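A protein chain is absent from this complex, but the other protein chains hold their places.
As written, the chain order gives the labels A and B, with residue 1 at the start of each chain.
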Amino acid sequence: MLGGLYGLIGLGLGLSWGLLGQINLAHFAFVFLSAYLSFQISTTFGINPWWSLILLPPLFFVLGAGIHATIRRFKITAFNSLLLTFGITVIIDALIQWIWTADFRKLESSYSNSKVEIFGIYFPYAESFSFAISVICAGAVYWVMKKTDMGKAVRAIAQDPEMATAYGINQKFISMCLAGFCTALACVAGICVSLIFTLNPSQLYTWIGVVFAVVMLGGLGSAFGPILAGMLIGISESITMVFIAPSWAPIVSFTLLIGLLLFRPDKI
Amino acid sequence: MLDIKALQVSYGPAVALWDIDLHVKTGELVCVIGPNAAGKTTLINTIAGLNRATKGNISFNGKDLTHTEPHLFCKHGIALVPESRRLFTNMSVLENLELGSFLSEAKSHRRESLERVLDLFPAMKLKLSSPAGSLSGGQQQMVAISRALMARPKILLLDEPSLGLAPSIVLDMFNAIKHINSNGISVLLVEQNVSLALDIAQRAYVLEEGRIAQEGLAKDLLNSPTIQKAYLGIN
Partner (left out) sequence: MHLNRPILNILILGVILATIPWLGLSAFWLSFLYIILYWSVLTLSWNVFSGYSGYFSFGHGAFFGIGIYTVAYMCGQLEHDFLPMVALGGALSGVAGVVLGAIVFRVKRVRGELFALLTLAVTFIISTIVLNTPIDGGPGVYLNSVQVPKIGPNSPATFYLLILILFITALLISKLVSNSKLGAALFAIHDDEDAAEVMGVPTFKTKLIALFISSALAGIAGGIHAVFVSYVTANEVFSINVPLFVVLMSILGGARHWAGPALGALVITSLQYVFTIGDNALFGKMVLGVILILVILFKPSGFLGNRAKKEVKNDAKKIAESYGVNLESVHPHTETYFHVDHKSSNHSSHPKERTHNPEHGHHHWHANPEILLQAQDLCMAFSGLKVLQNLNLEIYRGEILGLLGPNGSGKSTFINVISGHYKPTAGVLSFNGINITDLKAHEIAQHGIARTYQIPRPFANLTVFENTRLVASFARNISLSAATPFAIEALEKVGLQAKIDSIPQDLNLHQRKFLEFARALAAKPKLLMLDEVLSGLTPSEIQSAIDLILDIKAQGTTILFVEHVMSAVMALADRVAVINYGQLLAKGDPQEVMRNEDVITAYLGKKLEHA
């Protein structure tokens, strides 16, 4: 179940990496920022968390597009953009800690403890919902990529931006929108996170390894790849937790990551 | 139709093209020949909008395109078949063709254009769903030309279409280009294969070291001794 969420986070990251060529470390920060914001909105205004789904993504879209446009303007190297997003991550991390402190925060809602019944098995509501959203997002991305002209344009830009431009595709604008969209995906993932987990700032960095492994395993720029990879990793982590010891779990993803980097770097 | 005056293009401090005066009338087939590194690709890419001119101007059908945004060039009716094809290899042949007609005007005629290019290159029918990268050089060239035609251009720019292709395929290619031109689409062709280029073109320019060294009717240039010397170095 959790794998679906990994996949969702990985989706935005993978799209950005595969199609825009940018490894956006700030993606994780966005997820957590959105999680905290969603927590705040629900707690302060006492409204249904679903409203966050409508309010927050557009904000994050603008944020992501803006950052992308700024980075573009400065023409920095690909590696420096990694460092830059690292800087953004640190800022957001510090911001989160400042506003919400290092205390644990939990979004209490009517959904926290409810369950959903599917085929006679009870699943926690929030997790199921997240999983469903992950699948829906992946599906939407897949459909757009495959079937629509815009999706094809995006893929063309990823492969050969010059030729795409030669055929009338406004590469700069579309790239910016894509960046915004990836950030919006991060936002959606963050909302799901806030529904499932107890929030704590230090968690930000622990997710990095898992999600990167998910992205690489699933394939950059792919839609369903990260979801499936996420599930795979989620399952192997669970097995590790059960049979060996819970704290060994992170090793699974990191080792996979290293293995992938070493033996299949061409897949990247 | 296409009118270039005093064009100069530089890459940073290095000047690639100097003082280029070139024109293509509606319906003409014009070729640009010249030794390697003369600047032929730079010239074609600039006309297609991918490079910015440092000086001079480009006008197309009366509109000054010198300072236009790169992605708007296609809208004016200029389609590019670049050096070494540059297809979107991860996508299928059909998707490549669809992308050729990305712009709305071309899009509305997409089905019709598709039929026409399949008439021109029937061998593509079997390969429509194959990934473009799996095709042979000659087949890819067919797709590249078709992609450009899907944009319903007024002028077709071709950069060394014979590059890396087996001789017999090259002949088919040039026949197809001749055919396209006879249907009213102007063609500007840059080529290393001098004989073929001069054979199908009406007029030609010789580009050497970034400058136009010669221009004239194709048949005149074909027998010129300077061409022989420049290409083969013999007297």
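In the analysis below, contacts are C-beta pairs under 8 Å (C-beta built on N, C-alpha and C of every residue); 3 or more make two chains touch, one makes a residue touch a chain.
Everything numeric here is computed off the predicted structure, so don't read it as measured data.
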Practice prompt. Name every residue on chain A in touch with the hidden partner chain.
Written response: 23, 74, 76, 78-80, 82-84, 86-91, 93-95, 97-98, 205, 208-209, 212, 245, 247-248, 250-251, 254-255, 257-258, 261-262, 265-266, 268
Worksheet, complete the sentence: Omitted-chain footprint on chain B covers residues 13-14, 35-37, 160, 162-164, 167-168, 170-171, 174-175, 192-197, 199-200, 209, 229-234
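We adopt the following convention: only the chains that are shown with their structure count from here on.
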Discussion item. Quick check: how many Å separate the C-alpha centres of chain A and chain B?
Written reply: 43
Worksheet entry | Interfacial residue positions of chain B with respect to chain A in the complex | 48-50, 70-75, 79-80, 82, 86, 88-91, 95, 98-100, 102-103, 107, 147, 151
Fill in: Residue ranges of chain A in contact with chain B within the complex
149, 152-153, 155-156, 159-160, 162-171
